[in-house]
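Up next is chain A:
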Amino acid sequence: MKKELKFVVNGNPYDIWVEPNTLLVQVLRDELGLRGTHRACDSGTCCACTVNLDGMAVKSCSILALQANGREILTIEGMANGAELHPIQQAFIDNWAFQCGFCTSGQIMASNALLKENPNPTREEVQLQMDGHLCRCTGYNMINEAIRDAAGRLQAQKSQEKTK
Partner candidate 1 sequence: MSEYSIIGKPTTNVDGAAKVSGEAVYTFDMTLPNMLYGKLLRSPHPHARIISIDTSEAEKLPGVKAVITGKDTPGGRYGLWRRFPELCDQEVLATTKVRFIGDPVAAVAAVSEAIAENALDFINVEYELLPAVFEPLDAIKDDAPLVHDDCDNNINNTRHIEWGDVDEGFKNSDYIREDRFIYSSQHPAPTEVHNSLASYDKGNGRLTVWSSTQSPYYLQLGLADGLKMREGDIRVIKPHVGGGFGGKNSTMPDSVNAAVLSMKTGRPVKIVFNREEEFTCTEHRTAMHLAVKIGLKKDGTIMAKEFKLITDGGAYTALGATTLYLTGTYATFPYKIPSYRYDGVRTYTNKMWATSVRNFGGTEAIYASETQLDRAAHDLGIDPIEIRRKNAMTPGYEAPGQYNVGSCGLLPSIDKVEERIKEKWTDLSKDEGVGFTLFAYMCGGIFNWIDTPYAFSGAMVKVNIDGTVDLFTQGSDIGQGTNTVNVMICAEELGIGIEDIRLHPADTATTPVDLGAWASRETMMNGNAVKDAASNVKKKLIEVARMKLGENIVYDLEVKDKRIFLALRPERGFSYYDIVKDAIKLNDGEPILGVGHYTPHRKGMVSPAWSFGSMAIRVKVDRETGLVEVKDVIVAHDCGQPINPLGVRGQVEGSVHLGLGWGLCEDLPTDNGLILNPSFADYKIFRTRDMPQIELHEVPTYEPGGPFGAKESAEGAVAPTSPAIANAIYNVTGATFDSNVLKPEKVLKAIREKEGKEN
Partner candidate 2 sequence: MAISYRCPCCRKITSDPYDLARHYLGQTNKKHKDWLKTQGLSYAQLITWQVTEFGNKGYDALAEVLEKGAPKVED
């Protein structure tokens, strides 16, 4: 029997009805059409499906949709500000931090949570936080550099806003 799910996704409120066993990733992709969050393993072992739930990086294949009731979700589609890419997204582009791109949404969303918690991480700290993310293409180092580059850009952005 379906149950009511009221939550906010990328700043938009939703009120829908879902089966209790529906995963969050299924609701995002199949109900809301937000296909930027990908599924690669369905066993919580690769982090490709990572989104932010109340600011935390979570694997959306490992959470029931109803667990997001009353919460706020941010997906890759919510990162850009209109046509302006988020500094993390731009840093990924500038550092060639993706190749096939299939794990990239998850990497970016995890980076978003990471940098809010630790605005100036070292290489090792990034490795520790991102260790669950499987990437088959890049060998990870360029992603690590992108995340630290993004940290710098976000710090600069913050300083600029302070001086305004």
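A quick word on the picks: all candidates are chains of the complex that A comes from, given by their letters.
Note that in this section contacts are C-beta pairs under 8 Å (C-beta built on N, C-alpha and C of every residue); 3 or more make two chains touch, one makes a residue touch a chain; residues count from 1.
Computed from a predicted model, the values in this text were never measured in an experiment.
Peer 1: All of 1 or 2 sit in the same complex as chain A; which one actually touches it?
Peer 2: 1
Peer 1: Taking the touch rule as given, give the residues of chain A at its contact with candidate 1 in the complex, in rising order.
Peer 2: Residues of chain A touching candidate 1: 29, 34-43, 45-46, 48, 75-77, 79-80, 85, 89-90, 92-94, 96, 98-105, 108, 126-128, 130-144.
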